[in-house]
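The next block holds one structure in the form of structure tokens; read it before the comments.
The complex appears here without one of its protein chains, the remainder shown in place.
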Amino acid sequence: MTHLADLPVWAAIPVALFLLLGSALALIGSIGFVRLRSFYERVHAPTLGTSMGIGFVLLASMLCFTVLQSRLVLHEILIAVSMLVTTPITLMLLARAALYRDRSEGSDDVPAAPPVHTAAPPAQDSAPPV
Amino acid sequence: MTATLLLWSIFLAQILLVAAMACATYRVLRGPRAQDRVLGLDTLYVNATMLLLTFGIRTGSTLYFEAALIIALLGFVATAALAKFLMRGEVIE
Partner (left out) sequence: MKRWLPSPLLTAALVAMWLLLTESVALGSILMGAILATVTVWGFKALDPPGGRLKRPRAAFALAALVFADIARSNLAVVKIILNPRKTERVSGFLHIPLDMRAPYGLATLACIITGTPGTIWVEYNSANNTILLHILDLVDESTWIDTIKGRYEKRLMEIFE
């Protein structure tokens, strides 16, 4: 662990703080994931970890490697961007899947499906297949 | 001095993250429904990404970053496919 001793104090303290904050947020999110009662409440819990939680850990990593290698290390931004873009998609897909399953079972806890406007049947090709 | 401080805080952060992964695993095992298990798997991926990043800081190697990036991306693909499966009962239709 010699490389950690090379880190000056002004960098070491924020790195330690960011790491602890980020992992504490992830833990609180996961605790909420266990404690909250219904699925739709539990969907909210992981966003703590995926927004600020991983943000703090990435900040700590960026700061640590930038100071250690004395050059700008920014590739952690890639993880941040991919988290920012992918988490809403997965959560939305999961919430819609849960809603679809609850509706098809006729559960009263979820709002009813909007009325489906049956579209006109697609026009058939006029030329019959040869 | 700074090395001791950092080592202990990294150690503590890793313990917190492992506890978070344990909570997510509890949901994967307990359910009660399939969507809870998939959401638990998704949370597990995110926590694993963070754990790999702390390992990277601890060892000073950037190799862990690449593993973290791959886990984040594959986790997204897996959860999207599983959500699609829950919606229709099939992945390919």
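Labels A and B are assigned to the chains in the order they are written; within every chain, residues are numbered from 1.
Everything below uses one rule, namely that contacts are C-beta pairs under 8 Å (C-beta built on N, C-alpha and C of every residue); 3 or more make two chains touch, one makes a residue touch a chain.
Here the structure is a predicted model, which is why all the values come from computation and not from measurement.
S.K.: By the document's own contact criterion, which visible chains does the hidden chain reach in the full complex?
M.R.: Across the whole assembly, the hidden chain touches A.
S.K.: Quickly run down the residues of chain A that touch the omitted chain.
M.R.: The missing chain touches chain A at positions 25, 28-29, 31-32, 35-36, 38, 40-41, 43-45, 47-48, 50-52, 73-75, 77-78, 81, 84-85, 87-88, 91-92, 95-96, 99, 110-111, 114, 117.
Keep in mind that, in the parts below, only the chains that are shown with their structure count from here on.
S.K.: Which positions of chain A touch chain B when the two form their complex?
M.R.: Where chain A meets chain B, its residues are 1, 3-5, 7-9, 12-13, 15-17, 19-20, 22-24, 26-27, 29-31, 33-34, 39, 42-43, 45-46, 49-50, 53-54, 57-58, 60-61, 64-65, 68, 73, 75-76, 78-79, 82-83, 86-87, 89-90, 93-94, 96-98, 100-101.
S.K.: What does chain B use to touch chain A in their complex?
M.R.: These residues of chain B touch chain A: 1-3, 5-7, 9-10, 12-14, 16-17, 19-21, 23-24, 26-27, 33-36, 38-40, 42-43, 46-47, 49-50, 53-54, 56-58, 60, 62, 65, 68-69, 72-73, 76, 79-80, 83-84, 86-87.
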